[in-house]
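Complex shown without one protein chain; remaining protein chains in place.
Our next item is chain A:
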């Protein structure tokens, strides 16, 4: 186990320069989620039209892992159908449990950098927070 497995350069890049940080003006579903054990928070917004995620933005507070994961996730799901996005949620969850997954299925190759998180059990919840928010948002869209 090495720290460099966890803190890859690409993770730090997303942490320092988060993509899609902000609010969506109109027509978005908002999901607020926190990790009660550590205080990390995310407020995720998604604008879904005809079953396609047109836009995803987030605000939140947290560590490098949780914020970089949110940044990557919002990049990755843009333009996907909600079904495709849900598949990514499952794929990411498998990856966090240390299972072998086909990295090429992620539309954003940066996500591969988060593979190392699975070796740090205490940090898995940091990485999955944004994806749990995504899943919750999709469920809400499906109910509407």
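In this text, contacts are C-beta pairs under 8 Å (C-beta built on N, C-alpha and C of every residue); 3 or more make two chains touch, one makes a residue touch a chain; residues count from 1.
Here is the rule we go by: contacts and distances are computed from a predicted model.
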Checklist entry - UniProt name of the unshown chain, from "AIM24 family protein", "Aspartyl/glutamyl-tRNA(Asn/Gln) amidotransferase subunit C", "Cysteine desulfurase" or "Nitrite reductase (NAD(P)H), small subunit"? => result "Cysteine desulfurase"
Checklist entry - In the complete assembly, which of A:61, A:83 or A:109 touches the absent chain? => result A:61
Item to check | Where the missing chain touches chain A, by residue | outcome: 1-3, 6-7, 9, 12, 16, 37-41, 61-66, 120, 122-123, 126
